[in-house]
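The complex appears here without one of its protein chains, the remainder shown in place.
This part shows chain A:
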Amino acid sequence: MTAQPAAAQIAISMTGISKRFGPVQALHDADLEVARGTIHGLVGQNGAGKSTIIKVLAGILKPDSGTISVNGETVGNLTPSSVERLGVHFIHQDRLLVPTATVGEAVFLRHELGFGPFVSRRSMNRRAAELLKRYFDLELPVGILVQDLTTAQQKIVQITRALAQKASVLVLDEPTAALVKREVDSLFAVLRRLRDDGIAVIFISHYMQEIEQLCDRVTVMRNGTDVGTVDPAQTPIDEIIAMMIARDVGEMFPKRSVEIGAPMLEVSHLGMAGSFEDISFSVRRGEIVGLTGLLGSGAKEIVQCLFGLDRAERGSVKVEGKTLSLSSPVHAVQGGIAMLPEDRRAHGVAIDLSVRENISLASLGRYSGSGFVKRRQENQAIDGLIRELSIKTPGRDTLVRQLSGGNQQKVAIAKWLSCQSRVYILDEPTVAVDVGAKVEIYNLLNRLAGEGAAILMLSSDLLELVGVCDRVLVVYRGRLAGEFSGAELDGDRLLAASSGARIAKAEAFS
């Protein structure tokens, strides 16, 4: 299996695939070759191009150039249904199942069992139950609806759907993110059995342990292209991780020296069933603390709780020594937390309002006397902020919609600056922001910290975390799995801790 597969055994061959979205080159001359009867891992950091190349294979995205062949035959112009006819099936990360369908209906949708135009729900339900029992040893109540299943059960139903249609290539995108150990084990057993039956399995995962355990070959992607295909049994995980991380950091991250003071944000024993447990940490004056973890690890949910968007069930949060009620974003703001949610357009800025209106929204009180807005004072303050943050806008009355992503983010930050917040929580602050604006945002964070703010930043960009943060907390499967600072703070360690590759070692740090 470690030898180069012979041409006749190639199930999927993608060569020279390029794809550009506006200014972003998502894929650049990427190759992927998968042999029959192997489990082929696909790894890479967020944005490396894994999902894009899979969407190209799925016929969801049209590549700008490159050729694809399935089972030796070159295929052009793939569509989701033509790909399926070729026997290539996808288990998408988001559970693409009809919530109001029964398990039987979901498994056989578009491949319904029955006679002529008529369906037999009974035989679909019975056959689905057989498959679930055979492959997963799972027994569900007959006729249960998809929306009443757990996340793991829904994932299993998705896989069963592909199996029911006799897949020759099975592509799984982060299939274990929502599964518990026992379910992961039975999934792996199923995948191994399918491999032995000659099926090619493409397995995308962030969990290095799983890649090592399961895969016969693994292709590493970085910056939109494949940087190598190796045998995980013969390649140390550290080496694979090193392949994933770019080294050309350059001058992106300005350095600073700030005196770190008293704790401003203290989180103790925060817990929410099913998401995270026993999370304790603090962020001190002048400190930038990073928080990271894979999708489903609970890192995102922790930030949601601090924002008051989700409710923690246990634990407490103190801001400057005062206990904060986490029941709604209003309390978080009143408690002095400035929030920059990831979805800027949904929560961070009002894109159909002007720069001026956005900035003064959170601090209207300061510019109003006797119920009226003191326009001149407001304008002066806002022009000051626009200059200070070098927000590139024709003027304060330009609609935020017309600004670039980076400048929208700066408006969102300016909004909080204008009400003089002391604690900042940022959720993926540089997603969809170009490099130049990223550097400006990093400078801004440094300046805020320098002025004595405490900053907590959720990010999945490891370079950014290493470059900007004083300390980085890693969440793995709902628990703090490591804390890195100083010389220990590097991309390899962060990636290893968040993918559980060195869980035992990481625990020694926490």
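Note that a residue touches a chain if its C-beta (ideal position, glycine included) is under 8 Å from a C-beta of that chain, and two chains touch if they have at least 3 such contacts; residues count from 1.
Assume contacts and distances are computed from a predicted model.
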| If you look up the hidden chain in UniProt, what protein name do you find among "ABC transporter permease", "aminomethyltransferase", "RNA polymerase sigma factor, sigma-70 family" or "Peptide/nickel transport system ATP-binding protein"? | "ABC transporter permease"
| Among A:D148, A:D197, A:D383 or A:E451, which residue is in touch with the absent chain? | A:D148
| note | From A:K19, A:H92 or A:R356, the answer for touching the chain not displayed is A:H92
| task | Provide the residue numbers of chain A that touch the chain removed from this figure. | result | 80-81, 84, 90, 92, 96-101, 105, 109-110, 112, 114, 117-119, 145, 147-152, 177-181, 272-275, 277, 296, 298, 311, 313, 477-478
